[in-house]
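The full complex has more chains than appear here; those shown keep their coordinates.
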Amino acid sequence: MIEEAKRSFEQQGFMKTLGAKIIAIEKGMVKISCDLKESLTQQHGFFHAGVITSIADVACGYAAFTTMPEGSDVLSVEIKTNLMRAAKADRIIATGKVIKSGRTLIFCEAKITDEKEETLFATLQGTMMCLQSKTKQ
Amino acid sequence: MIEEAKRSFEQQGFMKTLGAKIIAIEKGMVKISCDLKESLTQQHGFFHAGVITSIADVACGYAAFTTMPEGSDVLSVEIKTNLMRAAKADRIIATGKVIKSGRTLIFCEAKITDEKEETLFATLQGTMMCLQSKTKQ
Amino acid sequence: MIEEAKRSFEQQGFMKTLGAKIIAIEKGMVKISCDLKESLTQQHGFFHAGVITSIADVACGYAAFTTMPEGSDVLSVEIKTNLMRAAKADRIIATGKVIKSGRTLIFCEAKITDEKEETLFATLQGTMMCLQSKTKQ
């Protein structure tokens, strides 16, 4: 499902808008980077909480997707971001991981850090849902 | 603080990127609209969960801001989105409201609906923080 | 499913421990009361956040349950409590409601108030899951 995850990611117009890139992907883990530009800022020029949440959601979603049976689709059920400090950085990295994978629901967590993955800006907990392909049911 | 809220909103580069607009604002309530375009989509062409969360976060943030003393700044502490159905709509509306306003923390909720505010796509719970103006401390 | 909800509630040893009672139940809504006693307190003698969350979770769970097909079972997937003020009251009421009911997942919200339902102490967002009866699958 890793190639399928990459293809699906490419189809998200919003990820292009953010300039987000998958920089690592393996079963149960996806890492996404995003570079600061004025179009992504909050009122003080830092990364907007919405950008942070968006790439962390997608990192979790595709981390979950890589653990699903072929032909599945992934849906975010709920996402929760803790915003610990202003994301003052030129680049942020969201690392999404599967914590518990069930048949229907996949519990994931993401960390959002600076490029060196040293400063933690935010964490996200997300519940993802596996939608079975209709042609297969 | 309503004029200050509008000015601060204008300074968010990310809201311009989303094409988001404040369409109503009063003390404790902010309504934001966002129109579908390809640059805001997930893999199936609907509004991305990140876009939904972003405008709901901002609606709550500025709803909180309108209740703060002059010179304050607002910060999102944590936001939680429940994504109930795919946001299949040409325009979405996020209505953020203050539920409980404290001196430091403001608890808010937002609903994200279609343009007629009939179909509920998502809800957001958010905790916002009031940062006192440095010149006043 | 209303009678089944009441029976299932009676089987929760923990609800007996809390002295919690269903005081209203209809399709999609359950109201639970709980009286203050020393065995339910935090360090200052008020209702413990855990008690508040517990009865709100159960109010949402059984609100969801009343909308499910016969023979189903309900499971809490995730619950999130916003604690707005200390619950200084002799009795608290948790009112759980279904916000969106799907085949598998049911999104619910609860308010936790004083007995007159005037002072809001906390809110809860919860995602509940419908488990189909094995004998029917």
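Going by the order they are written in, the chains are A, B and C; count residues from 1 in each one.
We adopt the following convention: a contact is a pair of C-beta atoms (placed from the backbone, for glycine too) under 8 Å apart; a residue touches a chain by one contact, two chains touch by 3 or more.
All values reported here derive from a predicted model rather than from experimental measurement.
Of the identical chains in this model, 3 are shown in place, and the full complex in the file is built from 4 copies.
By definition in this document, only the chains that are shown with their structure count from here on.
Because chain B and chain C carry the same sequence, their contact can be compared by residue number, and over half of the numbers here are used by both. Chains compared, chain A against chain C: the Cα-based superposition rotates one onto the other by 180 degrees, nearest 5.
A straight line joining the Cα centres of chain A and chain B is 21 Å long. Among all residues of chain A, those that touch two or more other chains are 77-78, 80.
The part of chain B that touches chain C in the complex is made up of residues 80, 82, 84-85, 99-100, 102, 107, 109, 120, 123, 125, 127. By the touch criterion stated above, chain A contacts chain B in their complex at residues 8-9, 11-14, 16-18, 37-43, 48-51, 53-55, 57-58, 75-83, 86.
By the touch rule above, chain A contacts chain C in their complex via residues 77-78, 80, 104-105, 127, 129.
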